[in-house]
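Could you have a look at this structure, given as structure tokens, before my questions?
Just one protein chain is left out here, and the rest sit where they should.
For reference, chains read A, B and C in written order, and residue numbers begin at 1 within each chain.
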Amino acid sequence: MTKFHGVVPPVVTPLNADFTVDYPSYTRVLEHLIGAGCQGVFVLGSTSEVVFHNEKIRREILEHSVKIVNGRVPVIAGVLDATTDNVIEHARVAKAAGAAAAVVTAPYYTVTSQPEIIDHFRYIKDAVDIPLVAYDIPVCVHAKLARSTVTTLAREGTIIGLKDSSGDDGNFRYALLDLAEHSDFFLMTGSEIVVDNALSMGAHGVVPGLANVDPHGYVRLWDAAQRGDWTAARKEQERLCRLFEIVWVGQNRVSGGASGVGGFKTAMRNLGIIDTNLMPRPRQALNDAEAAKIDAILRSTGLLG
Amino acid sequence: MTKFHGVVPPVVTPLNADFTVDYPSYTRVLEHLIGAGCQGVFVLGSTSEVVFHNEKIRREILEHSVKIVNGRVPVIAGVLDATTDNVIEHARVAKAAGAAAAVVTAPYYTVTSQPEIIDHFRYIKDAVDIPLVAYDIPVCVHAKLARSTVTTLAREGTIIGLKDSSGDDGNFRYALLDLAEHSDFFLMTGSEIVVDNALSMGAHGVVPGLANVDPHGYVRLWDAAQRGDWTAARKEQERLCRLFEIVWVGQNRVSGGASGVGGFKTAMRNLGIIDTNLMPRPRQALNDAEAAKIDAILRSTGLLG
Amino acid sequence: MTKFHGVVPPVVTPLNADFTVDYPSYTRVLEHLIGAGCQGVFVLGSTSEVVFHNEKIRREILEHSVKIVNGRVPVIAGVLDATTDNVIEHARVAKAAGAAAAVVTAPYYTVTSQPEIIDHFRYIKDAVDIPLVAYDIPVCVHAKLARSTVTTLAREGTIIGLKDSSGDDGNFRYALLDLAEHSDFFLMTGSEIVVDNALSMGAHGVVPGLANVDPHGYVRLWDAAQRGDWTAARKEQERLCRLFEIVWVGQNRVSGGASGVGGFKTAMRNLGIIDTNLMPRPRQALNDAEAAKIDAILRSTGLLG
Partner (left out) sequence: MTKFHGVVPPVVTPLNADFTVDYPSYTRVLEHLIGAGCQGVFVLGSTSEVVFHNEKIRREILEHSVKIVNGRVPVIAGVLDATTDNVIEHARVAKAAGAAAAVVTAPYYTVTSQPEIIDHFRYIKDAVDIPLVAYDIPVCVHAKLARSTVTTLAREGTIIGLKDSSGDDGNFRYALLDLAEHSDFFLMTGSEIVVDNALSMGAHGVVPGLANVDPHGYVRLWDAAQRGDWTAARKEQERLCRLFEIVWVGQNRVSGGASGVGGFKTAMRNLGIIDTNLMPRPRQALNDAEAAKIDAILRSTGLLG
């Protein structure tokens, strides 16, 4: 088992009423996740709404996370930016703050080719002495990390792992097969709803946003998979699929992004983990009617009495 | 005629061999454009490779531009970022630096809805007292500014203009028709190759990256259109279309983005306007063989003796 | 001027209440178009809802059209099908029925490459002795005819013309420039709303679905362009743009396809040209409320008293 494995939730960033980061709530989220048995945390990812925060706030969030986690589990940090040199700046901050690894997407806004993506990762690796994890998230970046891009970077040691949020499970399987002999390389799925499949295929970990709401469920799913009890894993996954329906409650009123993270935050607020369900502008929070629907889902999936 | 009109090139950002901004070359570019009769300059846009530069460098570029231009023409500044509050920070810098207007895209990386895009512009307008220009560039942002989004923001005064780089000339025409009675609102096309059409439809200006290479050509095109000489306008445009083929010289080797801006920079270097054809990482510069092909195009279109 | 030029409307296919083709109405449409001065007709295209009709009905429609038109203008026939050999069968029917040319898209349903598209046209040309027109309609076919595909096929004589419904006016301009010296090759735009631009760039004709509703308008636009009166052309085009808004009246209730052709058919019914506004299943006809909105547009654009 590599250093990075298991359930590694992408931590949501709770906000105060004035849209500043609510650190007491943030601390509670971290304790909630670690207390449930999560094996790592991923801060400053898409679910953390990282691109809404400037450099200073990103640094504060990361430093706060490292301090609170205090070595209990690895802290992996997103260093997302549109272009290479800006990512390098974030990666330096991540290293200085004590992150165990830096998570890097392909460039965005600009249109890039796979050779340019490969160079992008190499330049970052050369510039900063921190382990790099490739983050494949075409829905945001609008480029897919090709199978050969991932294997090239993995085999030469530029990246130590992959977080696959592409939804392309067939391609993910080929990455697992191609890199099976690289025992130090880890592959994690960003899926919430086919985690049992990913683990059955050999994935080393899972990074589900929904684990912010129900970390115990994902830890049970992970544990079942580790002991080869695929029936239990599937049953837990199916309950979590029903819970995941919270991400669509707001979809007729707000964008998919706001409905998704807003669903997580609203559930966490309703469960008493964080204080508000606010998101950075221009995302609008879910309203009371939507929150009531989320409560109903929390009840039907056993999270609310 | 509104304050903003005519040929307003998106200024390329020349680099030194160490990838820092080459300000002497930058100055020559500005003089080249103003000397040719361009009626404005757009700095820190996509052609400027703005997303490759951090806040500090962006501020320097803008301050340098304002200083060199020195009021001879308006300086419009891109304030591009993925999310609302980060755009607001850039917009404050732009105002402080003396930009005449700030150019704003829809949010990117995150997936947004049209109502969120409308809110995005309103929040920025509320926060910073600088005229806003909407920038429609779906190839980078992966969202199109809907016709009703543009007209809503225009009619309520949130935006004072539109730079349309969507390539959807039919939709652009409807924006022109819808806002025809708003005499202060200006609409500019980002096209290089159908500028005569845009002007014939009533566009107030044009923001062609290719004008970095041949500003005189676009000024002649603009002037022909102003006097209603569409035959001359078309003929000039057709020559510029042949010149525009420089953007595809590198396309079999590098990405479209690198081939495009790389084509501009290589032509400008070959014409003696700037010192290198370098682009920020991970973009690779065009090579000697490609530069020779660009020279051939410059000669056949009358720019090189 | 080549044999094919001017306003060549894609003829709508009026239906009876039992969804059979309403030939008396069809005849009235043809007379309406020819009487207005249209220089040709295009039957069995997308606006004709060709893919809803089987081989037998397609043949009947084409034979009826050739009989009614009776040589007054050329009849161009769509021979649309997903694959090469099926297109060849339709092309043989078109030749036998007396069509002046056959209009061919890239293959659809299957995913094809540009070399395969080139071979597709060559196989059809080899099999049937009828002039071929390439039809670029990526919104239906989901493949764009590349600039080099069109020029290759044109220069070798496989195709005699292009109908461009891609909305990519820049690429259309390059096709016009590339093939300017091929005086027999004709290029037509499928646009309704930027026809003045297409003609100004040198297009030889226009194939607007909206001409079913207002052929006189497009003929006036064509005539103005021929005499170089671009001010008149633009003014006529702008009125037609306002008329074109009929295609969006139903868009909140039915699909874009049904709203578009349904808008044309409803306007034509309201103007007394055809008897019903029905479309083949599963398309639903526009309803009374939508028809009333279309009447309002017909009145405001001068077509209804």
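What to note about this one:
Operating definition for what follows: a residue touches a chain if its C-beta (ideal position, glycine included) is under 8 Å from a C-beta of that chain, and two chains touch if they have at least 3 such contacts.
Just so you know, these numbers come straight off a predicted model, no measurement behind them.
Considering the entire complex, the omitted chain makes contact with A, C. Of the candidate positions A:Asn197, A:Asn212, A:Thr266 or A:Gln284, contact with the hidden chain is made by A:Asn197.
Within the whole complex, the absent chain has one touching residue among C:Val128, C:Leu187, C:Val213 or C:Val254, and that is C:Val254.
From the options A:His64, A:Arg92 or A:Arg173, the residue with contact to the unseen chain in the full assembly is A:Arg173. Note that of C:Val21, C:Ala36 or C:Val51, the residue touching the chain absent from this view is C:Val51.
In the full complex, chain A contacts the hidden chain through residues 167-170, 173-174, 177, 191, 193-194, 196-197, 200-201, 228, 230-231, 234, 238, 241-242. Even with one chain removed from view, chain C keeps its contact list with that chain: residues 19, 49, 51-52, 54-55, 80, 82-86, 89, 107-113, 115-117, 119-120, 123, 139-142, 254-258, 280-284.
By definition in this document, only the chains that are shown with their structure count from here on.
Measuring from the averaged C-alpha position of chain A to that of chain C gives a distance of 49 Å. Of all residues in chain A, none touches two or more other chains.
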